[in-house]
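Okay, so here's the structure we're looking at.
Heads up, this is only part of the complex; the chains shown haven't been moved.
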Amino acid sequence: MQTPQLKQAIEALLFVAEQPLTETQLFEHFSEESISRKQLKEVLSELQSDYQERGVQLTLVASGYRFQTRAELGGIISRLWQEKPPRYSQALLETLALIAYRQPITRGDIEEIRGVSVSSNIMKTLQERGWIKVVGHREVPGRPQLYATTNEFLDYFSLQDLSELPAIPEAPEKVSPKGAAVQTTAETATNTE
Amino acid sequence: MSSADASTPQQQSLPLGFVRGEPVIDKPEDLYIPPDALELILESFSGPMDLLLYLIRRQKLDIVDLPILPITRQYMEYVEMMKDLKLELAADYLVMAAMLAEIKSRMLLPRPPAEDEEEHDPRAELVRRLQEYESIRQGAQHFDAMPQTGRDNFVAQAMTDAQELIEQHLPEVALAELALAFSQALAHAKLQNHHQVQREKLSTRERMSRILDLLQSNQRLRFADIFEPSEGKAGVVVSFLAILELVKEALIEVVQVDAFSEIHVTNREQIYADSTT
């Protein structure tokens, strides 16, 4: 397959696929045409630079490549719809931040740091949006569920992986004897995935 | 200064300790908040840690040197105001109040000189929690500021008519699969024979319906066909009883043209139809 034709095809595919497409998915899509990984990488990088200054851009997020509109056009574009995009509450964002920055984490940990009980609604919303999931249980009495963020969470914020999250200070060392105990059990967490 | 006297130790029965029997009318002097904005501000705290952090920040205090006495006093004043405004006051605010009061009282108590003060600063755990909470709050603020899909950026889609070109592939079957299916069907048949004795007692009425149903699609049934040998003796008896019952109720007719010829079962209507031809 010639590169110009491959480029058109990949461009079209990325615009019609319901989900972001990974390099591997694209590679397999063209198995009949026997393209090389190198050729594919080149085309993707060319497309990214072609769209650099356009209204839509080719972005690599956690689940793959997708075309998305420039962030600064958000205001103009959202006029298309009557409904305003949801604004998430401080409580929800803090819960999400705890799960994102301190994962894997139990509900009890979240409550301890935030000083309030976590409403079931928040956990439900986060799970329904597909941003968090249970990845295992901590091996302490009651085997509380351990939560972590998902690829959809990263996609939502146009991130490729967690290392791209803006930095925040590390969790300070626990000081009290009780705190020390919690620290120990955290390390015995089992991952069911 | 309000009546919420910070020096009054309240650590024994804490929730009761805050209910002083009289509402707190004065706002703390150092609040500097327009009255109509107060409710809004109080409601906006996402929890006791948020409130505590706000109090520390407002006075540009360092978390590490947490001045427990003034902070505890101010915290209590806010909690009282929340109560007065009938805001839905989570129990968590009272838990924090208890913690603050406990720290305060421990700091007021003279400590035996032998104890290591660094190790046992009663504020240490709260300071750690405040620091951790502050980092997380920062993370939450990052999330709010980061481009969000559906708010700031949108997934771009183009139309295509390519769906029309999808070919319908028919299922594939391997010869070995076919052979396997055959032996499975036979195995199933054997299994059925084996289990016939365990079959449930068959109801005569049900069998009557089935015979009538059979006569809907077949004008005549051979008498022998009504009996399912696979059902065993019990099934044959039920079928026979069902036929007798159907004859008695004049729903079917049993016909034998000649002696020793095949016996047939027909429904009554069929006989009349036959007789007219």
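Chains: A and B, in written order; residue numbering restarts at 1 for each.
Heads up, the rule we're going with is that contacts are C-beta pairs under 8 Å (C-beta built on N, C-alpha and C of every residue); 3 or more make two chains touch, one makes a residue touch a chain.
From a predicted model like this one, the values you see are computed outputs, not experimental measurements.
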Original post:
Which formula, in the displayed labels, matches the entire complex?
Top reply: A x2, B x1
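Quick note on the criterion: only the chains that are shown with their structure count from here on.
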**OP:** Would you mind pulling out the distance in Å between where the CA atoms of chain A average out and where those of chain B do?
**Re:** 23
Subject >> chain A-touching residues of chain B, taken from the complex the two chains share >> reply: 44, 46-50, 52, 90, 92, 95-96, 124-125, 128-129, 131-144, 146-160, 162
**OP:** Would you mind writing out the residues of chain A in touch with chain B in their complex?
**Re:** 12, 15-16, 56, 66-74, 77-78, 85-86, 88-91, 93-94, 96-98, 100-102, 112-117, 155-158, 165-166, 168-176, 178-179
